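In what follows, a structure is listed as structure tokens, so that the remarks can point back to it.
As you look at this complex, bear in mind that one protein chain is not there, while each of the others sits in place.
Moving on, here comes subunit A:
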Amino acid sequence: MGLLSHVRSTFVGKCCKGNFGMSRFLQSNDFQHKLILSSGKEYEHFSKRSYSSPSMTPGTESTTAITKFKMPNIGSEGFAFSSFLSTVNRNSSMINFSSCFKTPVKPEQIAANPVIRKMTTGMEKIPRALRWMCGGFPAIAFCDAPEPWQLGFQDAATPIMQGIMDLHHDIFFFLVQIAVFVLWVLSRALWCFRSKISPIPQRIVHGTTIEILWTIFPSIILMFIAIPSFTLLYSMDDVVVDPAITIKAIGHQWYWSYEYSDYNNSDEQSLAFDSYMVPEDDLELGQLRLLEVDNRVVVPAKTHLRVLITSADVLHSWAVPSLGVKCDAVPGRLNQISTFIQREGVYYGQCSEICGTNHAFMPIVVEAVSTKDYGSWVSNQIQ
């Protein structure tokens, strides 16, 4: 399947399932056209992260290729590898078809296209071992931002989100079974008692046994659903260990501002910033429309975090699907959520409480980095 979708996306150039990850990068339909026209200059956009990103900016060509893998939104759920392949295909900057992938693509087919040949030969500069690593490892690319036509969840980055997804899937299993059973009963009733077969309608209006059964059974089912559901609900409130970092997210009309006050020595805020959406006209290639902000919330991964959410004006809601977080921001009240991000990445969210005209234009971007990078980011910001 992976191979198929790969080939399909290679030749048809259409956004099929395996290509979802990439389709998010497309600012316009002529993206590929632009990409081919530009002789390598445009690639830098892919590796460029947001303005306040603590990670290193790509210097050499090889680091450019590496940072591409660090970008979190490359893949799509379930088709991580195939989408990765098609991403690589689209980028074409690090690909050497014959050596990297065992695909049904014949070398001469590629050689026939001078543009691609130019690109691939250009990439010869990247060490072979590195190229092999890029192509050979199955890419673990997560989906931490919404996708076009997405129906399922984004990938979980916290234990809570994993719990939510598991509960959803567990309940869905029983839900489907019940739905099938009910439909079967319904259709049989409609079929077997249709007017042709039984012209004289039955006059049974009451059946004690069946009524007891269809009261007790659903109750038991509901009870079994309630147990894991409540367990999860209360586990969300639990603060298991003392947090290492407190971050304050303050909603404004219409932006979020953040305060990191653990490093303050006086009441003066030493590390506080506003986080505005990047307007559509300022987006760079590869950035997500209506989701990108100028200053991201940088947090360390694998650390217990406390996020205190409040508002300065009206109700807002701080929500990041991948983290399993949605918390109302109420003026005059501090709402606490504790979270533990399990992997580094960039997580996208949006304000989730109608808060006025620009409600749709105040996104949230959480960037989880290593503790070391977080340390250097903080010291850079404080200076």
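Operating definition for what follows: a residue touches a chain if its C-beta (ideal position, glycine included) is under 8 Å from a C-beta of that chain, and two chains touch if they have at least 3 such contacts; residues count from 1.
Note that in this section contacts and distances are computed from a predicted model.
> Of the candidate names "Ribonuclease P protein subunit p14", "Cytochrome c oxidase subunit", "NADH dehydrogenase [ubiquinone] 1 beta subcomplex subunit 9" or "Queuine tRNA-ribosyltransferase accessory subunit 2", which one corresponds to the UniProt protein name of the undepicted chain?
"Cytochrome c oxidase subunit"
> Hey, which of A:162, A:229, A:264 or A:342 is the one touching the hidden chain?
A:264
> Decide which residue listed in A:146, A:243 or A:286 touches the omitted chain of the complex.
A:243
> Which parts of subunit A are in contact with the chain that was left out?
Within subunit A, the residues touching the omitted chain are 237, 239, 241-246, 248, 250, 259, 261-264, 267, 269, 272, 300, 303, 306, 308, 310, 312, 327, 332-337, 371-372, 375-376, 378-379, 383.
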